[in-house]
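Every protein chain except one is present and positioned as in the full complex.
And now, subunit A:
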Amino acid sequence: MLEVTGFTKRFRGIAALDNVDFSLNEGEVHALLGENGAGKSTLINLIAGTFPWAEGVYRINGRTITSLTPQVAQEIGIAAVFQEFSLVPDLTVVENIFLGREQSSGLFLKRKQMRQAAAELLDSLGFHLPLDEKVAFLSRAQKQMVEIAKALRMRPKVLILDEPTASLTDGEAEKLFNAVALLKARGVGIIYVSHRMSEIRNLSDRVTVLRGGKKIGTVVTAEISDEGLIEMMVGRPVEQLFPKIEHKPGAVRLEVRDLTTEKHSVIGASFTARAGEVVGLAGLVGCGRSELCRAVFGLETIEAGTISLGDKPVERPTPTSMLAANVCYFPADRGSEGLALARSARENATMSSLDLPALSSGPVLKFWRETEAIKEPLGNLALRPMAPERRASAFSGGNQQKLMLARGLMKSFDVYLFDEPTVGIDVGAKADVYNLIKSLVEAGASVVVSTSELPELINLASRVYVMHEGKIVAELAQHELSEAQVLSHYFGGHA
């Protein structure tokens, strides 16, 4: 039904997608698998008409298409649900479902008919939503449901789902799977992007694996093992991506007791991190593990509980006091919380170390020392290109992440908090980040990693805490660590 051949797309000369073939049959679920940056989102964006492709042939129902916009794509029956929603916060659920496709008679909207149609559509999917509530006041899972309903308002022939279960609970995901089965039975072709092996196995008929913008292969799901898929995806056996870390748990460096944040994003959380070990925080997006790190670093208001460093209690953590106490935090959102994107790599790397005697005396910066001082940390991280005067925004995601990490290397900290250290960066940069974590831990630091990538925790951590709805629901030791073990606690821990 849908077929693309030789698809290529370049961004600023770099091929994000290189000569990829992909096809989709009626009533088929075709999964797309690959690491971040493998080209999955580029491919689905090209198919959905978000931006034009450079080379390749696009055919749907035997028709060859030469150019596409999101509007035209919708008209020929291609609908997409991206991770970034296309919902308007100040309009209601009904208004959003019909946005851009309003039904009118003459000048006036058919408001009753649209409300009725939206109710029926949501009902047929088994989604229960307040029809007249503004989308701004819905939870992320509810927004996801609205987005899916919106994609289906046009009765598409092709539906693209980009990690649709990333923010859903078990029950909600189940409803989604039912909806997928229903659509499949109606003959809708579905392109399904997911990281979760179990979903791919249960839902999909075929899997296409991408790596580094290239197609590695398309296989029938039933004919390949999970290990086989992972190897196709990573390109090397998993062990080579992750360094072997020698954990030597020593004295307690960070102890958190019954911590509750003012917004109740974290409720009564207790954990410890020792010198010479990597402690993992696992859980769904929004489970509170990011907020826990932020609270420790003084970025969330704390309602109750205590934080101690070594045996010294910390009264009111602020980023300044925590940095002074040798705690270093790397935020998940590099763009808005980490880097000054318009400033040079050099200034970004030294930003939080300007008070070190090596770099200043009193209010005067020793700017002539700065270039020298950043050479080693940036070298260790293998910054590419090694151009300290370049604006931070001109580096790739992985190298921006290295600039952030360089800050933590300007002096040696006791505790490092990493929030999603490898989101949106390529495999090579990931390996660099893992090696950095290894060298920090083996030098005796205490490292806390909050991440949604389970393989990271399983391969790097000596202990993992699993969080669910703000609470820590499980603590797993290294020998208990497996994807299934950790996942079983994701939804409250009774599985």
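Throughout what follows, a contact is a pair of C-beta atoms (placed from the backbone, for glycine too) under 8 Å apart; a residue touches a chain by one contact, two chains touch by 3 or more; residues count from 1.
Everything below uses one rule, namely that contacts and distances are computed from a predicted model.
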item	value
Per UniProt, the name of the complex member that is left out, chosen from "Multisubunit sodium/proton antiporter, MrpC subunit", "Hydrogenase 4 subunit F", "Iron ABC transporter permease" or "Inner-membrane translocator"	"Inner-membrane translocator"
Residue touching the undisplayed chain, where the options are A:Ala15, A:Ala54, A:Ile76 or A:Leu109	A:Leu109
Sole contact to the chain not displayed, among A:Leu87, A:Leu383 or A:Met404	A:Leu87
Residue touching the undisplayed chain, where the options are A:Asn19, A:Thr169, A:Ser344 or A:Asn380	A:Thr169
Residues of subunit A in contact with the chain not shown	70-71, 74, 85-91, 95-96, 99-102, 104, 107-109, 111, 130, 133, 137-142, 150, 167, 169, 172, 263-265, 286-288, 469-470
